[in-house]
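Here it is, the structure in full.
Every protein chain of the complex appears in place save one, which is left out.
Moving on to chain A:
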Amino acid sequence: MVRVIVDGTPVDVPPGFSALQACEAAGKEIPRFCYHERLSVAGNCRMCLVQVVRAPKPVASCGFPVSEGMEILTDTEVVRRARRAVMEFLLINHPLDCPICDQGGECDLQDQAYGYGSGVSRYQEAKRAVTDKDIGPLVKTVMTRCIQCTRCVRFTTEVAGTPELGMVSRGENAEITTYVEKALTSELSGNLIDICPVGALTAKPSAFHARSWEYKKTDSIDVMDAVGTNIQIQARGGEVMRIVPRVNDEVNEEWLSDKGRFSVDGLKRRRLDRPWVRVHGKLMQASWQEAFVSLARRLDGVSGYQIGAIAGDMCDAESLCALKDLMTALGSPNLDCRQDNAWYDLSAREGYLFNSGILGIEDADALLLVGTHPRHEAPVLNARIRKRYLNAGRGGFPIAMIGHPQTDPTYEAELLGDGPDVLEKLLDGSHPFAETLKNAKRPMIILGHGALTRPDAAAVYDACKKLADQTGVVAEGWNGLNVLHTAASRVGALDLGFLPGTRGRTASGMLRGGVDVLWLLGADDFPVDKIGAETFVIYQGHHGDAAAARADIILPGAAYTEKPGTYVNTEGRVQRSFRAVFPPGEAREDWRILRAFSEVVGKTLPYDTLEAVRERMAEVNPVFRRIGAISRPEARIEGQSVPSTSVVSVSAPQEDSMEANPFRPVVQDYYLTNAISRASATMAECSRVYGPTRAVAAE
């Protein structure tokens, strides 16, 4: 540790800290524009000037390393005047159009000009103007406002791994551009909006919609992928206006994927806002009472074995728990949360988790990706892999992938092959990457749903497990055998045992007339046309997507922004979200719908309050007691009526040996993967601009 004296207060900071970090450690606020703690240091805005005793002039603290006994002064007349002068320079070419700027109210330049500026402008000359750039459907540019801090250039180059932005020309003519006008190809481009300290880069879809201080802000969890990104929902007048990330260093740092950020307009379109009942082949509007009564009548006399339930990818654990309890009460063993027919090793919780944790990526020193393309399946997690790749230096973090990626993974990855046959070569040691894994101290395997949704998933998983045992991927204090989920609800559902019970049918088994009555809880991403013609379908969900059109009864539920919910992310972290707005029309929170219906069929569920549901969840699986943290008990899936091995035996027929055909991507079009994003005009536009065909062409 190095002892530094900041304004007379001694602080101990690690060597290698900058003067700015030391000042922060001492609790001093240092104004800055170009400096960002997750990006490299540029030192070009000069706003962070401080005085260092015995230095001949003020120094830019962001790039000034600390040394033993250094004395830093952050609040002297010299510093104040220096900041005032820097601010005056920064504002020379800034248009000062705050009243019509979307950044107004949350603008670093505005705040710091207020706090550290001189208050008046002496500038009389002409200001420069810069032409705006078209960088795609998500980020709006007003380049005249740009102060050339180059945060965006560093973000795209370092974090996103798509070096497309740059600062061209020099001096007065310098400007940020893509040079050849084109749309940014990153799935993290929305973060440019947060990272831009001025109003140069703002959100295009929500341009001129509202002011930052008008929003009601609610903490929530993103459900567009299984990372469990911590988000803040910003609503005004009962409408979600925008979604921004919250900082959680263990999960998403401070990034949010574009789908999570910009799907908000999908929450207003194609919503199911009242119950519907199919009468003589035609869906008719109904009241809750009518819907419940007709549903109860239909269920009357139907054996529990003829009732099935499939859960979708964005369900909260509360509704999953309530639906499972209802199905159990109705005597049905036919439950499944795997609408994609994925196979998991259910013998222990480790079998389906991202065991090392997302933070664990930063400790890994070799990585094998099997049937996964994290850039599309979990962009924020992919940024973490890239971060590790960059921090490790050249060759320090060898990455190999099995299964051809649709786009550039944003890091150097050796493509070992297209199909699982490579795993055999790794197993018998004939492939050199086996040696790389073996030599690594903390090797990691990420197994994606490109592998787990295949008929030979069990064999592929076994091969990976064997490889993990051989090469020390699973060792004392380290479990690097990771499953990367794509569905936000999946781990929670597995933890609750939302799986077929004794002689229960799997998701695919419930199709083609496998059950007489099928309850779909927000499940849209399976071949809906394969539901048997005679099957009576109940769709409980929030969007009129594929399954709602097939339904005989529609029960309007709440989207993730409209209900308090519990979600378990891919690493098994239990996180809670809060209600930001109310569901539209007659729509209700999903667990309440199930609770209300249970009373109509005379199987009343034993809970009336959210707390009681959560208590029930914790009874089913104690992991639900530990909010925010990753629980790592060797807990078996509790509350499951059957030993989990029999679950495997009743699930889709598994083949013993691996097939030769290549892994196929699970995410065909990143921007359109669920009912909310498919309803979003912004996402449709993104798909048009960046869609699968374009991505292939760009490769």
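Everything below uses one rule, namely that contacts are C-beta pairs under 8 Å (C-beta built on N, C-alpha and C of every residue); 3 or more make two chains touch, one makes a residue touch a chain; residues count from 1.
Definition applied: contacts and distances are computed from a predicted model.
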Which of "Nitrate/nitrite transport system permease protein", "Spermidine/putrescine import ATP-binding protein PotA", "Arsenic resistance operon repressor" or "NADH dehydrogenase" matches, in UniProt, the chain that is not displayed: "NADH dehydrogenase"
Hidden-chain contact residue, picked from the options A:D102, A:E164, A:D336 or A:D495: A:E164
Residue touching the undisplayed chain, where the options are A:M1, A:I100 or A:A129: A:A129
On chain A, residues whose C-beta touches the chain left out of the figure: 126, 128-131, 157, 163-170, 172-173, 175, 177-181, 394
